[in-house]
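Every protein chain except one is present and positioned as in the full complex.
And now, chain A:
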């Protein structure tokens, strides 16, 4: 089984590759115990609630899940993801299987904050988009968006864990020129 425990990825030792890989790293502090946050993240099905661009996540077995993500121009991008490292209550690392259209891997760590300050959640996600026209579109999606997506996903994670719900301002509004037209 592949594992990256021997060479932990940290932002400090990651170099942007000429092949177009890109990574995003970000941290957020959540006022819940590490174990609880780990348990939520360990079930890929749960992550669907946090992720805007994910259509579906199917759990295949204890370590494998199948991901379907909204791609450019209505095309879905799919891959199997494999948990390659699992330290209960502390760290989960994953990577896409070898045949994935968009090679990607990442990890999330749960670290105790200073006393009384909750759990620090650190995440790093790395993408490697293919060539070609579709590749460029995917690169656009995966290389520009990950920052935004990751930021929002971690915020939603914190909201859900701390408040029990994902914050929304959905509500009434008047007719404005920015209003989306109903099809």
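Just a few scattered comments:
Note that in this section a contact is a pair of C-beta atoms (placed from the backbone, for glycine too) under 8 Å apart; a residue touches a chain by one contact, two chains touch by 3 or more; residues count from 1.
Assume contacts and distances are computed from a predicted model.
With the options "Glycine betaine transport system permease protein n OpuAB", "Glutathione-dependent formaldehyde dehydrogenase", "Branched-chain amino acid ABC transporter ATPase" or "Na+/H+ antiporter subunit D" in hand, the undepicted chain maps to the protein name "Glutathione-dependent formaldehyde dehydrogenase" (source: UniProt). From the set A:99, A:115 or A:164, the residue in touch with the chain omitted from the display is A:164, counting the whole complex. Screening A:63, A:122 or A:152 for touch with the missing chain picks out A:152.
Across A:74, A:115 or A:176, the residue that sits in touch with the chain not pictured is A:176. Mapped onto chain A, contacts with the missing chain fall at residues 29, 31, 52, 117-118, 148, 151-153, 155-156, 158-159, 162-179.
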